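A single protein chain has been omitted; all remaining protein chains appear in their positions.
The letters A, B and C name the chains in turn, as written, and every chain counts its residues from 1.
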Amino acid sequence: MNKKRNKLVVDRHMFRLIVMIVAWMIFIAFTRFRKFYNLVNFQTMAAQFPEFGLMSLGVMLTMITGGIDLSVVGNANLTSILMAYLLINMTDVAGAIPPYAIPLVFFLAILIGATLGIFNGLLVSKAHIPPILATLGSGELYTGICMALTKGNAVSKFSRTYATTINNRLFGLIPVQLIIFTIMALLVWFLLSRTVFGTKIYMLGTSATAAKFSGLKTDTLLIKTYLLSGIVAALGGMIMLANYNSARADYGTVYTLQCVLIVVLGGVNPVGGKGKISGVILAIVLLRMLETGLNRFPKISSYYISLIWGGVLILVMVLNFFTENKRVRRKG
Amino acid sequence: MKNRLKKLTSRNEPYIFLVLLAVCILIEIRSGQFFSPNNLVDIASAMIVPGLMAIGAFMVIVSGGIDVSFPALASLSFYATTKLLLDHNYQGGVVLPFLIAIGFGALLGAFNGLFISYFKLPTLIVTLGSSSVFKGLMQGALNSRQLAVIPTGMREWGKKALFVAKNPVSGLTSRMPVAFLVFLFALVFAFFLLRFTMFGRGIYAIGGSEVSAERAGFRVVLTKFLLYIMVGMIASVAGLIRVCMMQQAHPTNMLGMEMNIIAGVVLGGTAITGGRGTLLGCMLGTLLIVIVENSLILIGIPTSWKSVFTGALIIIGTGVSAYQVMHQGKTRSSKGKKQEVAQ
Amino acid sequence: MGESLLKAVNIYKSFVGVEALKNVTFEIKPGEIHCLAGENGSGKSTLIKIISGVYTPDAGYMEFEGKRFSKITPIDAIKNGIQVIYQDFSIFPNLTVMENLAFNSELADRRKLVNHKRMRQIAEEAIAKIDFKVDLDAIVGNLSVAEKQMIAISRALIFNTKLIIMDEPTTALTRREVSNLFKIILRLKEMGIAILFVSHKLNEVFEISENFTILRSGERVASGSTSDLDAKKFTYYMTGREFQVHRFEYEKVKEEPIFSVDKIGIEGSFSNISFDVHSGEIVGITGLLDSGRTELGLALFGIKPIEEGEIKMRGKRIKLTNPRRAIHNKIGYLPEDRLSEGLFLSQSIGDNIVISEIDNLSKAFGILDRKQRRDEIKQWVKNLAIATPNPANACQTLSGGNQQRVVLAKWLACDLDLLILNGPTVGVDIGSKHDIHSILQDLAKRGMGLIIISDDLPEVLENCSRILVLKNGQVVGDMLASESDEKKILSYMM
Partner (left out) sequence: MKKVLAMVLLVLVMVPVLFAAGKAEAKSNYEIVVVPKDASNPWFVRMKVGVDEFAKGTHHTVYQRGTPDIDATLQAQLVQDLIAQGVDALCVVPVDLESIEPVLAQARKAGIVVITHEGADLENVDYDIEAFSNVGYGAFIMDNLAEAMGGEGVYTTMVASLTNGSHNEWADAGVAHQKANYPKMTLLAAEKRVESFDNGDVAYNVAKELFKKYPNLKGIMGTSSYDAPGVARAIEELGLIDKAFTSGTGMPLDNAALLESGIVKSLTLWDPALAGQAMIALAIKVLDGEKISGVVDLGVDGYTALQFKEGSKTVLEGEGWIVINKDNVYDFGF
């Protein structure tokens, strides 16, 4: 019975997120229809969230194993800065880059992201540092390397071709950033629900001891998870590189907490073992809608956004508390 | 004696102390300025605010939680206090501001405490949410902006010095702010509280096992609730001290310092899972972070390398203590075994 | 027998539709050692919680020394001299012995400040009552289980205690520690303290208690003097079923052992241990808790790799450096602590079953073959008769016996040659225990080699063909089960 109920609770969580999104959209429809319901607006939103959406995917994966990844932003910036330098080198006098440049930088970005992720994984699995501190430290370290490399300057002046390619819209309709995000989200979904790896990390997040006694390679699993997180973060960095046509050590510093907030709001259990990608995507959509919608009201300070974010998070948790509690009482 | 030595080496504090000493000597070698009286005073005064914050963060971690909201909490309460006083053209001393700030701190701490103790929600999530709420309230509802002018009483108190240290060579002077006394008082208070009151032992007990604490008769919900109120009060005092020392109130300057504070606390040997840790270790860890953050130019490292340094410090520091815990666990179990065999 | 100390009369309690206790009446007299027995879910713990004030009964009342209460709070219970010692002892592993001992009374006195002197005095008095010697400044987490229990008992004695309820107090104790505990219980009885002893271990019930009460499905099915009780009746009251004991019989089919260890050892745990396991054989390893038996089990599964000697699987030397290597060599290990080491409680039953063989359930690139996974789960749920409406339910919904079957299924799914079972029926209902035993015997008959590590002597005698007795990390006895009995084994163990 319990799993069913468990499922119900998760679904209730999703249900709440959906209700909030719908209610908000209805409200916006009544008050600011023209300013919100237009193609450009949806395209803008779809192009904006992938950069931190990707990072949230990484945080989510690590949280399922019972950890956390606070280094995603540092990772993204370090990757994008290194790739920016590479792009500068590849840009010729006419401001063009060879056709293979974009696939190449993406490939290298994935490699760099993976390396940085592996470093985190080693700290967590082999050095046994609590993930929250290991990734806090490595995030600081990555940012530090960025600062040391760039002296805090933005790295830019590479061919505009890169930015225009990523900032483009497929068929003039779908932002390329969204496509990258969708591919990665599908990939993560597939990994979590359709592969052996997915089952294993849920189990690992539930009980590391039992995982060891069941013969799982816990260290390798952790390293792989942080590696994945590193890759998605690096891709987030590549999107930032395109969106801002430059890379800098302190881009997106607010994203760290934002990602944790999104993931928790999406119903991922910070203790590990539980969480679905659909919840995380709903959380991203909800927060993006709220923020964009709120920007349609010039008189409302944008500062209320953080108030609403925090409020939504706490309220959803309290609602869960009531349903959960009922369940526990019933189980008695 | 031997036993004592063993006890000492099995703890974290001596190692942190050695690392601290090494860093100080490095700075001294590089700059010749570290052990000058005025630099030491500077470090002591730089320690006040992070030190206070660390006391609060330490108590929360010992109780088995983790609080990331204290900078936002402190910002909201000092901002509200300063603004309120400015609006009423307050001319008096520093006592009233502190009382008001403590009041706000208690209120906001109670907000955290309500969700954490009564609803039993995970502390990380609650404080993540509440820090967002506090920030929103401050910036949205209070329409915060930098307050470059603060009430006279606060300004004067912030400038007041216990004594002034002078560097005999360069002639530079540094003030030891009166606020340092507040820090010392809070430290002694926390020490007394944690060691000599049932409330304080209750915090440790809850961190050790919440169920056992409940059964032993500790009022777990109330203890946690009061704990968060107290942490709110301490954080607010720290915030207001910072305002006085800075001579201005900047609403968002403090945000983001939570992670470094937590890192300092854990660096000092506090178990992130709760129940274990000493105030001494916590202070040593925080001091290490404060010194490194404030001495890069003295060492001659370009400021752009600052994050590399703090990052590496966090990794190495926590790595060492993680290794030690692991190592300790091993020796302990094999030792325990032998004893059992010997029986 | 005079006045009763505590009487619980016609107690009813239900939780959202489920009746946990139906019209239960229970009585205990001063200085009496009373055993409360029953299978998991029979309502034992609900009854204890009602007596200690944690739950309020829906109907019925209690009498304590003639005073009638329709309900009591935990504080009332303590004031009336009722103390509960829970299975986990309710201790603070991070604090000192002194604090663990003194906190309860300090809190009961509503002290606000800590007085180390007074606390030390309280602690000293407490341990003196049962002649327990321990360093008061030691951190409790570093002590042995028995010492922790002594702390819990001493702590209970600080108050003017008249009744101590012990919830399964012997689960994690060695044989010697158990007899120690029994001595202390008798001593408490002399002090006029009544003991309510919750257990489902047959031999303990007979050894220590004077009277008994047995619950089944929330109802009292029997109570009376222990002297009127025998093993058969006890089992029948507990389960409502009668069981036929099948003693395992082994016939050697092949001369070649499938698994053999030669002079293996780990410093500080065990040394110079050699034995063989043949196909179809069940080898029992028994010994006190500190005999090194668990370490041996962990070593054979690669969790604590051996430091000397060698291990052979079908004549080939193998190195067991981690559990994966062991599984790869077709060795499985059913751990001692099912809840933390064996199971992923909040995950589904299905995932728990397939987790160790999951790599075999994938198509290319580690993609899960969902149909195969489903079939596999279905098969094992059926084969081991795991009682669940849906294998997608979380494992924590199952009873102890069914949980143990899940762990067993996990290993059987790996198609092993050798299965090591450490305490295979600890905390398992009698009914399930019998079922698990017959499953194990059946596995052996089909050619698997099994090692049962257990201090449950009847279990070892009944199910093993050969028994090794460990003491201080050495094999001190090696005998055929058919040629030994409990007495003989005990003489080696002690």
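Basically, a contact is a pair of C-beta atoms (placed from the backbone, for glycine too) under 8 Å apart; a residue touches a chain by one contact, two chains touch by 3 or more.
Just so it is clear, the model here is predicted, and its values are computed rather than measured.
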| task | For the chain that is not shown, enumerate the shown chains it touches in the whole assembly. | result | A, B
| Quick one: which of A:S71, A:N120 or A:S306 touches the chain that's been left out? | A:S306
| Interface residues of subunit A (partner: the chain not displayed) | 16, 19-20, 23-24, 27, 31, 35, 38, 40-41, 43-45, 47-48, 51, 151-154, 156, 163, 167, 240, 243-246, 248, 250-255, 290, 292, 294-306, 308, 311-312, 315, 318-319, 322-323
| note | Contacts from subunit B to the absent chain lie at residues 31, 33, 38-39, 42, 46, 135, 139-140, 144-146, 148-149, 155, 164, 166, 170-175, 246-248, 250-253, 255, 294-298, 300, 303
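In this text, only the chains that are shown with their structure count from here on.
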| said: Quick check of your reading of the touch definition: is the inter-chain graph here a line, ring, star, complete or other? | reply: complete
| request: Go ahead and name the chain pair joined by the largest number of contacting C-beta pairs. | output: A-B
| Hey, how far is the Cα centre of subunit B from the one of subunit C, in Å? | 44
| field | Between subunit B and subunit A, distance of the C-alpha-averaged centres to the nearest whole Å | value | 30
| query | What positions in subunit B touch 2 or more of the other chains? | reply | none
| remark: Within the complex, subunit C is touched by subunit B residues 195-201, 204-205, 207-209, 211-213, 215-218, 271, 274-276, 332, 334, 336-338, 340-341, 343
| subunit C partner contacts - residues on subunit A that touch it in the complex | 1-4, 6, 194-200, 202-203, 206-207, 209-217, 273-274, 329-332
| Parts of subunit A lying in touch with subunit B, wherever the complex brings them together | 70, 123, 127-130, 132-134, 136-145, 147-148, 150-152, 253, 257, 260-261, 264, 270-271, 301, 303-311, 313-314, 317-318, 321
